[in-house]
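Only one protein chain is missing from this complex, and each of the others stays in its spot.
Note that the chains take the letters A, B and C in the order they are written out, and that residue 1 is the start of every chain.
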Amino acid sequence: MSRQYLIGAGLLIALVAFPLLSPWSTVILTVALCEGLAALGILVLLRAGQVSFGHGLYFAFSAYVVAFMAAAHLGHEVLLLVPIATAASGLVAALVGLFIVRYRAIFFGMLNLAISMVFFSLLEKLFSITGGADGKRVPRPTLLGMTLERESFEFWMFYITLALAVVAALFVARYLASSGGKALEAIKSNETRLEYLGVSSRKVLYGAYLLSGLLAGLGGAIIALVSGHVTPELAYWVRSGEFVFIAILGGVGGVAGPFLGALMFQIIRGYAAVYAPETWHAVLGIMLLVIIFFAPSGLYGLIAGRRRASGEAAR
Amino acid sequence: MILLAALDGLAYGSLIFLVAVGLSLIFGVLGVLNVAHGSFYAIGAYVAASAVLAAAGMGLPTWLAFPLFLVSAVLVGVVVGGTVEALLLRRIYGKEEVLQLLVTFAVFMILEDAQKVVFGTQPLFANAPMNWLGTVEVFGIFYTSYQLILIPLVALVVLLGLRWFLRRTRFGRAIVAVTQDREAAMAMGIDATRIYLFTFIIGASLAALGGALSSATTSLTPGIGSGMIVLSFAVAATAGLGRIEGAAVAALMIGLGRSAAVYFAPEFDVLIPYLIMVAVLLIKPEGLFTTVQTRKV
Amino acid sequence: MVRTKLAAALFAATALLGLPAAAQEKPKELVVGIATFLSGPASVFGVPGKAAADLFFEEINAKGGILGVPVKPVYVDEGAGTNQLISEYRRVVQDQGAQIMLGAISSGSCNALAPVAEDLKVVNVMWDCGTQTIFEEGKWKYSVRTQGHAGAEMMATLLYLMKVKPDFKTVAVVNQDYAWGRESWALLQAGLKALKPDVKIVAELFPKFGAPDFSTEITRLSALRPDVVISTSWGGDLDTFVQQAAARGLLKQSTFVLPLAESSMERLGAVMPEGVIVGSRGDHYFLHPKYKNTAEMQAFVKAYKAKTGAYPIYPTFHMNQAVTGLVKAYEKAAAAAGGKWPSKEQVIAAFEGLEFKSLTGTITIRSDHQGLEDQMLGTTRRVPEYPFAVYDKIALYPGKLVTTPLGEKSLDWFAKVKPELVKDKSIETFDYVK
């Protein structure tokens, strides 16, 4: 366990210090944190052995809630928008979860994909409401009632996001180590036994699904605020795939993993955008293959060492 | 009106069927949901279009395009599909499902860019084969014979051919055996490595064939693969992964549904495939105990 | 032990620092960031745009650069999605020190980038996007558009249609389902109602952007037999649509109006029949009746064809306008600043009222930062000189005539357009000359 905290703390120190050294990076780091949050949601589901290729739905849903509310001047305030939008995504997850927890493996993944694609198509199609494929602009809201200039807004958004990410990560770490978290893992390792312990695996998964929807929603709400624009692309299946990508890249061994992964994802994308602007997809793809074949436990696994092999007792 | 819509849906559905049945086959045998399947479709289309244009450039007759389609499809299946299976997928069978999915996702990302590098970004099309077959008139409306007759015909041949192959040939039966019970099939001495490679090549070739056929009617641009893959997911999932006849029915449903939507509810034409998919998945009782029942306790 | 772990964890973050960093006080070079589509369907415009930009900047640098400062273009992929585009855009400005940004092709990108440019206080030249709403509904200090907007393009299209085929009664539209397709149709529809109140709109079809198949749409159109079929589609969508429609005889049955077809003509080759109304979002055409024989045009067409193997299409002309406008704005700003290197604010101020000659017509930048650009439409004709269709029965509409007046909104202006405009004296006409 201490290792998890060590890695988390190291990452945190680096992240706290970074924007002070390189101001332009705040937005990119905030974006990385948002994607990290969504990937953290994926990690939760991966613990149950389930993979969602549709969490772009929750990411995009809260982002659009922010966009609509900000445009309608309903609560033009970060501290209002973020929780409301996150809760809205949570609500959708609560509804979708009602039936999706009955499915496993490929069906779970496909159904998530299908539902997110329905949402994506609606965002594109309902042009008069959603602005279609070009999306909607998100006017910059106030923060604690203050109207901020771009730089200070971005600065504070970064630290707020960082704080939220830390809280989320600590909560998820605690949850995963709790009886509920272990029951979640049990869905992956032996659902039959779980049922024979009198535990409803659907309820366990429902909780996790709700949590993952909230995490993706939180990420989406913030990304809408910092990039100032939302597009249906946030709900596209490739975006959902990226979250899974990030989770695996970072490693599912610990809650710092998704954030490491998201950071690495942005770094690779940043470099690729400069040196290979026309083939950055391929660069990412090759990176993913390298991770899968040579470091299947992800960046977190690389740093944390052979945790699994040395057994849980080592924690 | 409904009939007219149905005729369009037929061609569209046939094309999706070709791609989806390959996806379904691969999943049934290898247990891998191949996200890169759309890329095989796209590459098949590009290779076929390039070949047809090159043949036309050499002054060869237009009918040659049809055998060229087949050659391109097999070529793409063997070269690209074979490489992906032998080099990458083979190393992760038995690992977590997520990893297999992600390997194909990575392949998808790489192939998408590879297409751009090899074939460029300008729209490419080779419509000579479509024009060569001429048009037919139905109720005063012209349809191309290519779309109305040839594509559905190819789909039908593939459907019947696959059925025959899987039921009547030894190799086909071995594939079916693997689909039904992998462990038992292995125990019976079926060479899994060969089956996997061969199945993957067939699946990839079918996707490429779909692409090749579409190259005569569609302008090829970067990104055509990523739209197709979701559509064929929808078909394969609607049908039940691994079901060939099911894929045909589902593809037709989606093709007709979309055409009907263009007439009656144009706002919803893009939603149709996903709605069908969601509806079918929800109604089909794939609940907890039907999936776990196979576990021996 | 603790230290090594920390170091390892810090690795990811420190790698970020290694990203190419270059900020300059005095310009040894002028970094120009260019947002363009390098991936996705719109790369049919983005890649030619980039090729043209490379040519223009090479030419400028060969002459010593802008005011003696060499120019370094840096490209950003619009195809990566709006959110990614915004962060890349920031990176190029904040990290690579770009003074000037050319952005972008998609109206969605322009809408998203305009506020970012304000935030970053960087000169943003909207080099290709067409949405008229940007300067009609917003006021952007740092953004400027060096070409016309959708309003001008659609007005010219309407006027041309009224001129060459005044007696049509039914219209159908097949546009891509995104902002451009929707907004351009809204304009056309408003104008149609004003110019021809009795016209019947029989079908409004918005197939998905990037759709591979238009069979159903074509069947519907075949059954409806409208006099006019309008489509503002472009790229692969337009190619596919025209190809499938041509194969099924639809192009002969109805008069097609394709305001963006210039960019597809070479690719469509023999598919494009005669008698189709075509345009190019401006007066761009490598066979422009007035400018095809100028030295600049001939040199450009030759260089571009040598580089890409194709004839230049409208985005390359839009790029020319952006780059030429930029050079002229710098020169004007420097002159105003007494020969010193101008600040960004001085450059953007210099754009207002700027008038410059492009490869084709002359561009004027209004005080709202909107450019006035001539619009040209024609009807296709097949000639032996080229393996693809060319413009005939050309009409050239002055930018001032067809652009929504300052302070008015295009939709309102379209709704009150008068039929007299069709026969305005300032419209020049030409026939195809070899």
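The working rule: a contact is a pair of C-beta atoms (placed from the backbone, for glycine too) under 8 Å apart; a residue touches a chain by one contact, two chains touch by 3 or more.
We adopt the following convention: contacts and distances are computed from a predicted model.
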| item | value |
| --- | --- |
| Among "Cytochrome c oxidase, subunit I", "NADH-quinone oxidoreductase subunit H", "Urea transport system permease protein" or "Amino acid/amide ABC transporter ATP-binding protein 1 (HAAT family)", the UniProt name of the subunit that does not appear here | "Amino acid/amide ABC transporter ATP-binding protein 1 (HAAT family)" |
| Contact residue for the chain not shown (choose from A:L81, A:L123 or A:A183) | A:A183 |
| Selected from A:A9, A:A71, A:L143 or A:V199 as touching the chain missing from the view | A:V199 |
| Chain A residues touching the omitted chain (full complex) | 171, 174-175, 177-183, 185-186, 188-190, 192-193, 195-200, 311-313 |
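Throughout what follows, only the chains that are shown with their structure count from here on.
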| item | value |
| --- | --- |
| Maximum centroid distance from chain A, chain identifier (CA atoms) | C |
| Approximate Å spacing (C-alpha centroids) for the pair chain A, chain C | 36 |
| Chain A and chain B: spacing of chain centres that average the CA atoms, whole Å | 32 |
| Overlap residues in chain C, where contacts from two or more other chains coincide | 38-39, 177, 208 |
| Where chain A touches two or more other chains, by residue | 124-125, 278, 280-281 |
| Residues on chain B engaged by chain C in the complex (per definition of touch) | 1, 4-5, 7-9, 11-12, 15, 113, 116, 120-123, 125, 127, 130-131, 135, 140-144, 146-147, 214, 217-224, 227-228, 258-259, 262-263, 266, 269-270 |
| For the chain C and chain B complex, residues of the former touching the latter | 38-41, 43-44, 46-47, 177, 204-208, 210, 212-213, 215-217, 219-220, 222-223, 235-237, 239-240, 243-244, 247-250, 264, 267, 271, 310 |
| Contact footprint of chain A on chain B as seen in their complex | 27, 33, 35, 88, 91-92, 95-99, 101-103, 105-110, 112-114, 116-117, 226, 230, 233-234, 237, 241, 267-268, 270-271, 274-275, 277-278, 281-282, 286-288, 291-292, 295, 297 |
